[in-house]
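Every protein chain but one is kept in place in this view of the complex.
This part shows chain A:
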Amino acid sequence: MDIDQLKAEALGAIGAAASLDALEAERVRLLGKQGQVTALLKTLGGMSPEERQSEGPRINGLREAVSAAIAERKAALEGAALEARLASERVDLSLPAPEAPRGSVHPVSQVLDELAEIFADMGFAVATGPEIEDDWHNFTALNIPETHPARAMHDTFYFPDQMARDGKSMLLRTHTSPVQIRTMQAQQPPIRIIVPGRVYRSDSDATHTPMFHQIEGLVIDRGIHLGHLKWTLETFLKAFFERDDIVLRLRPSYFPFTEPSAEVDVGFTWTNGRRILGGNEGWMELLGSGMVHPRVIRNCGLDPDDYSGFAFGVGVDRLAMLKYGMDDLRAFFDGDLRWLRHYGFAALDVPTLSGGVGA
C-alpha cells in the first residue's frame, strides 16, 4: 500500500476511534509487533542505501504522525471520560455541612481577662485567696471589729460554730478585701495587685445575687496618695470602656478599712434610652475606694508611717453589664445557652493591648 494512502487511512481510523479500547486496537493494528506501520519499518533493513535515503524519512514520518495522532486522540478521549465522570459526581452543595458546636467564654471570664491585661500594663499582678474565710481576715483585720455596725451591713453567710478554725468563725467572704491582708502579710512592698473572685452576700433581687464577682485593687508603697488612686481609676476605666471621655466623680464615704474613703461615681450620657458611660449627663455609683487605713497596714505587720497605699473594689459583673449591655444580673448564673451565646465570647477573642481589650 502506498505510504500516503496508509497514512490517510490510519489517521482517519484513529480519529474515528470512539473509545480508549478501540484506540488501543488501532494502536496495536498500526504500531504493534504485527502492525502495519511496524511492518513498513521492518522493510527499511532490506533496502539499498539510496532507497533507504528516500523511503526512511517517509516511513519514520508515518510512524511519528500515527503516534502523535494516537496520543492526541487518547488525551481527547480521556478528557471526555473525566468530564463524564465528574458530571456524574456532582453533589448539591447547598446541602448543609456537618455542624460543629459553637462554644463560648462567659462574659465574667472575658472581663477578668480584659482587666488582667489592662492592669498588667500598669504593673498589677493578679492575686487570689480563699472564698471560705475566717472572720479575722474578712472583718477584724480590715478594722471591722465584731460590734461594728458595718459588720451587720455586710449580710454575711456564716458557717456553724463547730466549723470554726483556730477559734475563728468561718464565713463566706463578703468582699475580696481579705486578700489585701493575705498579700500584705505574705510579701513586702511595693505591692500592686488586683484580686478577682467570687464574693457572697445574703441578698437577692434583680441587681443583687447572693454570689457575685468583685475585683479588688491594692497598691502599697512609699509616697502613695489619693491622687494616685484617682489616676489609677481613671486610667483603668478609660482603658476598660475604651473611651477617653470617662469622667469620674469622687465622693467622701466610709469603709472601715480605708481612710480617707471615697465612693466613685462615673458619668454617663443617654443614648437611645440607655445609659452609656462617658460624658456627664448623669452619675452612677460604680465603686468604693480609699487610702488603706493605717490600722490595716499595721495589722499586716507594716509601718503606716513608712508605707501608704490605696485600695478599691468594684463589681465585675457590673462592669460587664455596663460595657456589654446586660440588664439582669441573675442571668449571669443561670447557664442559659441562649444567653451564653448572645453575650459570650469566642475562644479566640483573647483581649490584648495591641488588639484591644474589648470584643
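Definition applied: a residue touches a chain if its C-beta (ideal position, glycine included) is under 8 Å from a C-beta of that chain, and two chains touch if they have at least 3 such contacts; residues count from 1.
The criterion applied here is as follows: contacts and distances are computed from a predicted model.
A.B. asks: Name the absent chain as its UniProt record does, using one of the following: "Phosphonate transport system ATP-binding protein", "NADH-quinone oxidoreductase subunit H", "Cytochrome C oxidase assembly protein" or "Phenylalanine--tRNA ligase beta subunit".
C.D. replies: "Phenylalanine--tRNA ligase beta subunit"
A.B. asks: From the listed residues A:74, A:106 or A:168, report the one that touches the chain absent from this view.
C.D. replies: Selected residue, touching the omitted chain: A:106.
A.B. asks: Just to verify: which one of A:3, A:122, A:276 or A:326 makes contact with the chain not shown?
C.D. replies: A:122
A.B. asks: Pick out which of A:226, A:326 or A:359 touches the chain that's been left out of the picture.
C.D. replies: Of the candidates A:226, A:326 or A:359, A:226 is in touch with the missing chain.
A.B. asks: Thinking of the whole complex, not just what is shown, which of A:18, A:206 or A:348 touches the missing chain?
C.D. replies: A:348
A.B. asks: Among A:160, A:273 or A:301, which one touches the chain that has been omitted from the display?
C.D. replies: A:160
A.B. asks: Touching residues of chain A against the unshown chain: what are they?
C.D. replies: 95-96, 98-106, 108-109, 113, 116, 119-126, 128, 130-132, 145-150, 152-153, 157-161, 163, 170, 172, 192, 198, 200, 202-204, 210-211, 219, 223-228, 230-232, 234-235, 249-254, 256, 259-263, 291, 293-295, 308, 332-338, 340-341, 344-348, 350
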